[in-house]
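Structure, as structure tokens:
Only a single protein chain was left out; the remaining protein chains are all shown in position.
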Amino acid sequence: MTTKEALYNYSLRMGDNALILGHRLSEWCSKAPIIEEDLALTNVALDMIGRAQAFLKYSAILKNEGQTEDDLAYCRSEKEYHNHLITEQPNGDFAHTIARQLYISIFEYHFFSHLEQSADVEFAAIAAKAVKEVKYHREHAIDWTIRLGDGTAESHKRMQAAINDLWMWTGELFEMDEVDTILLKDGISVDLAPIRDLWKKELDKVLLEAMLVFPEAEYMQSGSRKGIHTENMGHILSEMQYLQRAYPDAKW
Amino acid sequence: MTDTQLDLWEVFIQSKSGLPYIHAGSVHASDMKMALQNARDTYTRRGEGTSIWLLPSKHIVASNPDDKEMLFDPSNDKIYRHPTFYVMPEGATHI
Partner (left out) sequence: MYVSKQKHMHNEHTDEHFQFRIDNGEYIEPRDYMPEAYRKNLIRQISQHAHSEVIGMQPEGNWITRAPSLRSKQILLAKIQDEGGHGLYLYSAAETLGVSRTEMIEQLHAGKAKYSNIFNYPSLNWADIGAIGWLVDGAAIVNQVSLQRTSYGPYSRAMVRICKEESFHQRQGYEIMATMMKGTKDQQAMAQDAMNRWWWPALMMFGPHDTDSPHSKDAMKWKIKRETNDELRQKFIDKTIPQAELIGLTVPDKDLKWNEAAKKYDHGEINWEEFYSVIKGDGPCNKQRLSHHIKYHEDGVWVREAAEAHKLKTNLSVV
């Protein structure tokens, strides 16, 4: 794999993470527990889609085959998407969405804080913007985790269940393959081993304050790096790509 | 617990530093942090502000409309508080 190819893959992954999580969050529209929260979740979704646009645009430039960010977002087959499996997990109840946000936003905060120093100026620029946004996503997720964990007996039970249910998808956040290591040499990618420590430490603190038990280690799921998804992904894509597939000649 | 729509807060936004905080509207939230986040998500979606003040609505002290005459009419005839009250000699500048 050349550095150029690795760069493309790395950019694509980050674009896909944002795209699919943004898709999931946008499903909350008109369904949140209170209207203020509807607005809050939409803001997070908008940040994600904006970020997807930035990374996919850069991916298209790197690929240099005349594609646009929309071609990449809408016209690939399932195996060509490389988003973390956790991003495609269903919203579930509000606790599951918050748990997914908690795991991802703490990870992303540390990840983008490091990517901000990337030797690739485009990555560094997108990361600098992402870090500001994700700082807020993280605060939003942490505050809700604490409210629900230390709220009523029912909310505590639901929050703990969500933390446990989503745990097996978190291992993948820290997986590194050839793409990561090639770019790491040039100071472009982020070394995920120290990020994992930062993530665990912060998560531990939040769960403690939320009166929640840290999930016990269990087998972690994997697959996104190879384009192997969960059953959810096909449904997400059949919705997302509906108009492109039904009217391939149309411009929107 | 009975279901509620959480507490009512009043939101004041400063559009940029140096300017006064202006009442933007209200939000519902159960605590200070949520109120701040909700105010941000509701009232600064278009870059309207750089700073937010929040106040639980029940803590606002308001004058009674019935007291309007007593409170505000007496200041109407104190025209000597306004600079235009004074007669300046012709040609005086910078004053």
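Odds and ends about this structure:
A and B label the chains in the order they appear, each numbered from 1.
One rule holds for everything that comes next: a residue touches a chain if its C-beta (ideal position, glycine included) is under 8 Å from a C-beta of that chain, and two chains touch if they have at least 3 such contacts.
Being a predicted model, the structure only gives us computed values, none of them experimental.
Annotation: of A:3, A:117, A:152 or A:181, A:152 touches the absent chain (contact as defined above). Screening A:42, A:189 or A:224 for touch with the missing chain picks out A:42.
Residue-level contact of subunit B with the missing chain is found at 1, 3-8, 24-28, 30-34, 42, 45-46, 56-67, 69-70. Listed here are the subunit A residues that touch the chain not shown: 23, 26-27, 29-39, 42-43, 45-46, 49-50, 52-53, 56, 69-70, 73-74, 93-94, 146-148, 150-152, 154-155, 158, 236, 239-240, 242-244, 247, 249-252.
The rule is simple: only the chains that are shown with their structure count from here on.
Between subunit A and subunit B, the centres computed from C-alpha atoms are 40 Å apart.
For subunit B in complex with subunit A, the residues that touch the partner chain are 1, 5-6, 27-31, 33-34, 37-38, 41-42, 45. On the subunit A side of its complex with subunit B, the touching residues are 34-37, 39-40, 43, 136, 139-140, 143, 147, 152.
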